[in-house]
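Supplied in structure tokens, the structure appears directly below.
With one protein chain removed, the remaining protein chains of the complex are shown where they sit.
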Amino acid sequence: MVKRIAAFGEVMMRLQVPGYESLAQGRTLNYSFSGTGVNVTSALTRLGHAGYIVSTLPTNPVGDAALSYIQKLGITPSFITRGGDNLGMYVLENGFGARPSRVTYCNRQDSSFNTAPKGTYNFETISEKIDIAHFCGITLAMNDQVRQYMKSFAKAVKESGGTVIFDCNYRPSLWGQEGYEKAKPHYEDMLHLADMVMMNEQDARFVLGMETEKRDRKDQLMDLIPAVAETYSIPVIAGTHRSINDDDTHSLRGFMYKNHSFTFSKTMTFSVLDRIGAGDAYASGMLHGEIKGYSSEKTVAFAAAAGMLAHTVVGDTPTATEGDILRAMTESSSDLDR
Amino acid sequence: MVKRIAAFGEVMMRLQVPGYESLAQGRTLNYSFSGTGVNVTSALTRLGHAGYIVSTLPTNPVGDAALSYIQKLGITPSFITRGGDNLGMYVLENGFGARPSRVTYCNRQDSSFNTAPKGTYNFETISEKIDIAHFCGITLAMNDQVRQYMKSFAKAVKESGGTVIFDCNYRPSLWGQEGYEKAKPHYEDMLHLADMVMMNEQDARFVLGMETEKRDRKDQLMDLIPAVAETYSIPVIAGTHRSINDDDTHSLRGFMYKNHSFTFSKTMTFSVLDRIGAGDAYASGMLHGEIKGYSSEKTVAFAAAAGMLAHTVVGDTPTATEGDILRAMTESSSDLDR
Amino acid sequence: MVKRIAAFGEVMMRLQVPGYESLAQGRTLNYSFSGTGVNVTSALTRLGHAGYIVSTLPTNPVGDAALSYIQKLGITPSFITRGGDNLGMYVLENGFGARPSRVTYCNRQDSSFNTAPKGTYNFETISEKIDIAHFCGITLAMNDQVRQYMKSFAKAVKESGGTVIFDCNYRPSLWGQEGYEKAKPHYEDMLHLADMVMMNEQDARFVLGMETEKRDRKDQLMDLIPAVAETYSIPVIAGTHRSINDDDTHSLRGFMYKNHSFTFSKTMTFSVLDRIGAGDAYASGMLHGEIKGYSSEKTVAFAAAAGMLAHTVVGDTPTATEGDILRAMTESSSDLDR
Amino acid sequence: MVKRIAAFGEVMMRLQVPGYESLAQGRTLNYSFSGTGVNVTSALTRLGHAGYIVSTLPTNPVGDAALSYIQKLGITPSFITRGGDNLGMYVLENGFGARPSRVTYCNRQDSSFNTAPKGTYNFETISEKIDIAHFCGITLAMNDQVRQYMKSFAKAVKESGGTVIFDCNYRPSLWGQEGYEKAKPHYEDMLHLADMVMMNEQDARFVLGMETEKRDRKDQLMDLIPAVAETYSIPVIAGTHRSINDDDTHSLRGFMYKNHSFTFSKTMTFSVLDRIGAGDAYASGMLHGEIKGYSSEKTVAFAAAAGMLAHTVVGDTPTATEGDILRAMTESSSDLDR
Amino acid sequence: MVKRIAAFGEVMMRLQVPGYESLAQGRTLNYSFSGTGVNVTSALTRLGHAGYIVSTLPTNPVGDAALSYIQKLGITPSFITRGGDNLGMYVLENGFGARPSRVTYCNRQDSSFNTAPKGTYNFETISEKIDIAHFCGITLAMNDQVRQYMKSFAKAVKESGGTVIFDCNYRPSLWGQEGYEKAKPHYEDMLHLADMVMMNEQDARFVLGMETEKRDRKDQLMDLIPAVAETYSIPVIAGTHRSINDDDTHSLRGFMYKNHSFTFSKTMTFSVLDRIGAGDAYASGMLHGEIKGYSSEKTVAFAAAAGMLAHTVVGDTPTATEGDILRAMTESSSDLDR
Partner (left out) sequence: MVKRIAAFGEVMMRLQVPGYESLAQGRTLNYSFSGTGVNVTSALTRLGHAGYIVSTLPTNPVGDAALSYIQKLGITPSFITRGGDNLGMYVLENGFGARPSRVTYCNRQDSSFNTAPKGTYNFETISEKIDIAHFCGITLAMNDQVRQYMKSFAKAVKESGGTVIFDCNYRPSLWGQEGYEKAKPHYEDMLHLADMVMMNEQDARFVLGMETEKRDRKDQLMDLIPAVAETYSIPVIAGTHRSINDDDTHSLRGFMYKNHSFTFSKTMTFSVLDRIGAGDAYASGMLHGEIKGYSSEKTVAFAAAAGMLAHTVVGDTPTATEGDILRAMTESSSDLDR
């Protein structure tokens, strides 16, 4: 049951100030390369599948370094093209307690991925060589060419019989003043094409402009998600509710809506090392559960545990194996394996 | 409402063993330069004011490094003189949980600051170029020449119409066996000159030898501080109560006594990264509130939030902007800004 | 009351990935040298005794580095022989929260210690120069030659009037399929020779195959330990109950069985930096209390505090002085000594 | 004779892979902030003058870090404006022996400096507060707005009686296909305004399109530089000839053309640690010599020694004091001062 | 002309003390994974070919880390099997000047590769999927099973029409007392199967026991290599002469014997950063020249430049692209590309 999964999306360079210093205090940066697509396909590679990235990297040492890093993660680089001069970068300064972490983007819009010229990708060929394609809403915010690529690829996948996964993620700062109004039709195009969607009630309310009279988050979720599934004919919708506790631990509960029915994981509470990428881990767990034909209960529990473990590893990219996740679902606490 | 604030005091080199190793276990030291005066004026620089240090640095590479560091913090070095061979140093070994941190001072008494010859500073000229001067009780422990400098500067500031801030801090290990008896008259001299004093009931009891029949700390505070204000004609007295909780978090509550009335902040509880310098952050927040004409409620809340944030940054020196502090006062928890 | 204590056992090289990265993510390793014997005797050296290791190190730069490290800890190297090519190594990847730490052993069986040829040690001579010898059950798992060395040394110590300490520790992965069955007679040989044994009810149940109808751990302990003491004529048996709490703190309670009577420490709860070696700290505290003639209450409290402090220091090897431990037993929380 | 020198130009973030690894091999980057203007004015600050930068930094943590760094170098930040989102960055991978170092620029054109809107700077006000302004030809390559700023500032400086320094540096990769043709008129505008120009015969030949029948570099220099001085009415032209020797040492000879006469330094040969910024050190030495009224011989020797020393320090920015440079001019080799 | 090249051989973990400290002085180790096969196929990957490793890695975190590292180098891991517990390791302490570097092997014989059970590899299947296979004489020293694997694979490659490369490298310390006598027949077996052999006159003399009356190395080479080629019917033999100069630079001259004729590169002299793996770079350059159909002159020059560049990069594994090497062959010295 090994599947071939390709993600379409940007690879970014993460420049992280070590420890808890600010950029002004520090002297060195740790760097790695990530992105939603990298995270999801790398996670699935660790779960035994074959992962691919469909993207463009610059033709210079920064692009070389990104490529090496992606290969290290186990992703097959066959669908990566090279061109342009820039890779999107972001600086991450770790927060501590009452002081939040800060992400500062550097020159994302001009990246090789976002400026890849027409005709860069041959989506028909790629679609024939894969089973599943993953897309993220953040990518929709870039520009018309990228949005067109995204939809073309999704259509090609559908036509060749593949599965389309869409993460309905939305980042307000990237859409400017027009915001939801400008974004909604593009999200709808993707929702119509998708076989599985990652979202929760907030996406339904804000991105799709849906309304509910409920006040409680869970009630809103149970009100809106079935409507989304029906409107856009989406077989599976999944997502999480996440909250931060007073003692800086996080709580996470996963859900899945399939066959007109909701399944919820238990609420997990845990310490957090690096929270970026945890949503991608949840998505990869959900997808793996579906591929393996797990029950909805097991799938949601597996995805939630994958999400929890992703909060405990360094970097954006999940590293857990299937064994690690199954164990985190079932075992009582152990602090040392030897 | 930008003010010019100068602090009189020693600049010290902090040599910190990284992580949680002891000096005997480690191999490297992180170094920075700080001191109460550096902390307070640097914090005020971040809040939009102009900060100065009145001090003496050695004429050698250690002094050069201290100067560069102070400049980096945004402090204007115009009132720094150079002379002598030594900078006070301290080694900091981080504690963990039940194991306390340790500070070992190296050769503080022979520093260039503490041995600066007569006539080193022209306090009249300096006083005309500043609005506010900050002094710390620790400095009183050094020697007669330094004490004389301190009082002369405070008087000059008063004469030129400036404001005098005095932090009533007392460190027993520096005064030897004579202790409070020897220290008290010097503290009193400074209290008579001060427009704002940082202290709490413990300083009143131990340094000033005042007595109270109350047992509860807050009751003692409310009993003694008004007496101090009256005795020494101090317009504003402010300070904090701080405690360490079982789960290694700290709790902090600020107070302010002004116009015969107490104002208290709420008690804040938070995780701690580096506690040295947090009192200086509180003082700088208090001073900023007064400069800006905040209400007492807002000033105390601002100072307490400044103090809390200073526990979350690396090093002795506060780095929060006004925006950071206002946000910490009002916002619900966020763990990532992007 | 300074005693000379020698431990017989393997010195291993600990290769630790810094921070929370996995070996696959990291680039560098921090290395140190440890082992139960190193930990116990080094801890006792810090408590004022003279510590020795009876072991074999390879005749190459790895052995040189181990020797330097042991000397740094204050252990006298007179009873260390050199020979062979290999030092046992293990890679330690730190866990975080829900993700456990992992230890991967590299080539332990072929180490210079485990392959030291017949006649390597002159136990009679050594026994005359020491007061106490320490042995660990892990060592029994190695091979016949090592087991023979261990028992010969213990007998020589007894014959020369010395004291034998045996830590009944058992690691299942080292005994293969035969497991307890193969191990039991060797453990019994050591128990018959021992003056003080470190163990708890689990060792009695699993290693010695003893049975109890009790369900609660403490009840089991109080049921089985007196039987062990009687069966093998052991004057003192001591150990701990340890548990991990939901907020990742640990709880530890020490006990001691002597003169037909149990003494328990209070249950201590604390944050954990590095848990490896904490059992060795407890053992060294127990031994120090007995050497000094502390009351059972004080000895158990001292040992438990030593164990707690060992959780707060970097590396396997305890570093606390007697003063540190006494203070941790009695003082209220302090977070900074200056 | 302390002068106030302001440089107009971009501040860039230098991201350097430590040691000799490539970006693909490495994990961390050392970062600093530099630029021709930063280098020249910081160097002059170390020589006792007051240095300023006229530039724009982004309103985000990257801009904050750049500002702190510039302050650390002793540069007064009064003429720095804040705006925009990007700072120009470059990645530096160190070469070794036969393998050259590589610089990869990231998003330079969209930096806050290069996109600063019309009316950002008040050059009249600035010109009245300084004595000397420094400009670099690299800045001319950016865009029309920047070129216009540059010329306006130079004119304002001339009008207020100040001195204009122009470094005729040209980087082919920044001018695209039109190259010299597009660049020449802008260089000529600056040459007409300049009181001192840094250049050599290659700039005359390639940028200005001048021709010579000589083949030897020195002959070409002596042929063309007087013609440049006459054509553009430039009082002082100075520069260097630099070459790399087989054993990886570098050789440098400085020259100065003033009052119709050439002065050459001796040829200095030396080992190189970091060659970026050495030309800026030469320029600062030349300027310092002229300010101090040194003889041409002493000025050229001083500038060449400043250039040599800049090859021996970490980073782009020179750090030598006047004493360091005078000593390097005169003393025999010493390897340790204590 | 992209070829598929697989190398059969061990992957080792290199543990390098940073800088110039000994293991006893240091605290941290930099680690990477390499081996002749890794080096040669990774280098060819950088030259545009598809590289594979045929090897066995342990089923534990050390094996995971090795796999990630190999993937990062661009090697396709399809022919890697997992099993056993150990990876060969070596500690590298860098020498300086008169003090040589030291390599200490840890537990090489018991590695997963050297203990892979019978039937681990399916050489017939692998041979059909590749064009070229690379073998190294060091591997012959391991044990009978490994030697049998090696010969079986080489035969399978020949049978499926592929090309066999054999590096005649010999390490005395691995063969024990029987030495050359025991080794010779195994080397001869491989020589009979090889299409290209890496060796020089010393291998002929010592491993094959051939005699010559010449004294000069080049004369010996020209005397013996044709005899080797004839005896074992080897189409191409290539290698280098390397020497260390008084100023710690190295000199290298490559040769190639093909069609009864010798071709020599010029002697290149250069500074050395890390000399391990430079021979593998030469071999990969030679192989690339042959694949591309370069003239013998160009092939030898290309291989020698590849070897030189490998001395300038960190780690065992060459990183140069075809462009880097061609440029190093032709260009005059450049020290900075920007």
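Lettered A, B, C, D and E in written order, each chain numbered from 1.
One rule holds in what follows: contacts are C-beta pairs under 8 Å (C-beta built on N, C-alpha and C of every residue); 3 or more make two chains touch, one makes a residue touch a chain.
In this text the structure is predicted, and so the values were computed from the model without any measurement.
Considering the intact complex, the chain excluded from display touches B, C, D, E. Of the listed positions B:V38, B:V62, B:L252 or B:A320, the one in contact with the omitted chain in the full complex is B:V62. Check B:S22, B:S160 or B:Q202 against the missing chain and you find that the one touching it is B:S22.
Touch with the chain omitted from the figure is made, among E:S22, E:T59 or E:Q109, by E:S22. Residue positions on chain B in contact with the hidden chain: 15, 18, 22-24, 26-31, 60-62, 64-65, 67-69, 85-87, 89, 91, 93, 102, 104-107, 110, in rising order.
Taking the whole complex into account, chain C touches the unshown chain at residues 68-69, 71-74.
Seen from chain E, the chain kept out of the figure touches residues 19-22, 24-25, 90, 95-103, 105, 171, 173, 244, 246-248, 272, 275-276.
Going forward, only the chains that are shown with their structure count from here on.
For the pairs C-E and B-C, the larger set of C-beta contacts lies at C-E.
With chains reduced to the mean position of their C-alpha atoms, the one farthest from chain B is E. Chain centres here are Cα averages; for chain D and chain E they lie 46 Å apart.
Note on chain placement: the centre of chain A and the centre of chain B lie 46 Å apart, centres being C-alpha means. Taking the mean of the C-alpha atoms as each chain's centre, chain B and chain D sit 42 Å apart. Annotation for chain E: residues touching 2 or more other chains are 27, 68-69. Every pair of chains that touch is listed here: A-B, A-C, A-D, A-E, B-C, B-D, C-E, D-E.
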